[in-house]
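Here the complex is missing a single protein chain, while all its other protein chains stay put.
Moving on to chain A:
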Amino acid sequence: MRAFSYERAGSPQEAAAAAAAQEGAQFIAGGTNLLDLMKLEIETPSHLIDVNGLGLDTIEATAEGGLRIGALVRNTDLAADQRVRRDYGVLSRALVAGASGQLRNKATTGGNLLQRTRCPYFYDTNMSCNKREPGSGCAAQGGYSRQLAVIGGSEACIATHPSDMAIAMRVLDAVVETVNAEGDTRAIPLADFHLLPGDTPHIETVLAPDEFITAVVLPRPLGGQHFYHKVRDRASYAFALVSVAAVIQPDGSGRIALGGVAPKPWRNEAAEAAMPNGARAVISRLLEGATPTEDNEFKVTLAERTLAAVLAEARG
C-alpha cells in the first residue's frame, strides 16, 4: 500500500470538489474492494475522500412511485428493506446472493456499482493487464479464462463485471444520480453507466473524475414474478459463472439480464421479445456474436439452461 492522504467530505458536492482538486483522489465508502486493491497496489490513490459521513443512507419513495436509494445504503439494509422485498424481489435476491454477510454489512449501493473485476490476471501484478496498466497487454487472453466474459469483451480485455446487484438493477431500468464539483447533477440510466472495454478497459464507467454518485433510482414496480438465479461452483460466497435476473409477467412476457458473462450487466430489450418462445430463443439473441474461449464456452449453454430453469419455475 502506498502512502496517501485522507479527508472526510462534508457534502456530496464537497466530495466531488475534493476529487476535482487532486489528481489520483478516490472516494472511499465501504472499502470492501478498494482496500484490498490498495494492499496489492493495484489501486494506488494519492488521496482518499471518505464519504461515509454524508448521510445518503436512506431509501425514499419517489413522486413517480419508485424508490430513491441513497448511495451509502448498505447492501444488507437494501436487501432487507420491506419495499424492496415486496416490489423489487429481484434486487433483494441478487443482493443476498452476493459476497458474504459481513461484506454486505459494509458494502454500499454506489460502491457496489464501481467494484472492479475479479479477473485473476488483474489481481496478479506480475501479469500484464490493460485494465491495471493500460497498454501492457492482456494475460487473460490465451490464459485461464473460465470465469471471464463471453460477450462484450475486446482484444484488450475479457474481464467480467462481478456485481450481482447491478444485474438486478439493470433489469429494473435503474437510474444512477450524480453530482459534480460545480454542483451539476445528472441522471444516468444504468444501461449507459458501464462501458465496454474496447481499447480502453481501464475506463469502466461514464463517470467524470469529479463526479460522485448520490443515489440510484428505481422506477415504479413492474409487478410480475422476480427471479435471481446465480449459478456458481459452490453454494455461497462465490462469483457467478452465470446469473439470470428476470421479471416474468403472467402473460409470459418479461425482462432478463445476465451476470457473469460480460464486462457489464448484459441485457438487450430486443431479445426479450422472444421470451414467449423460450430460453433458447432469448439467449440466442441476447448472446448473439458471443466469442467465448475454450474455457468458458459452456457459459452460453449455461445461460440458456439457467433461463430455462427460471421460466420453468415461473410456470410453476
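Points to keep in mind about this one:
To be clear about the criterion, a residue touches a chain if its C-beta (ideal position, glycine included) is under 8 Å from a C-beta of that chain, and two chains touch if they have at least 3 such contacts; residues count from 1.
The definition used in the following text is that contacts and distances are computed from a predicted model.
Choosing from "TonB-dependent receptor", "Xanthine dehydrogenase family protein molybdopterin-binding subunit", "Phospholipase_D-nuclease N-terminal" or "Branched-chain amino acid ABC transporter permease", the protein name stored in UniProt for the chain missing from the display reads "Xanthine dehydrogenase family protein molybdopterin-binding subunit". Residue-wise, the contact with the chain that is not shown comes from A:E304, picked out of A:E43, A:D77, A:D164 or A:E304. When the missing chain is restored to the complex, the residue among A:V231, A:A262, A:M275 or A:A314 that touches it is A:V231. For chain A, the residues touching the chain absent from view are 1-3, 39-41, 118, 120-121, 123-124, 126-127, 139, 142-144, 146, 229, 231, 233-239, 241, 278-280, 298, 301-302, 304-306, 308-309, 312-313.
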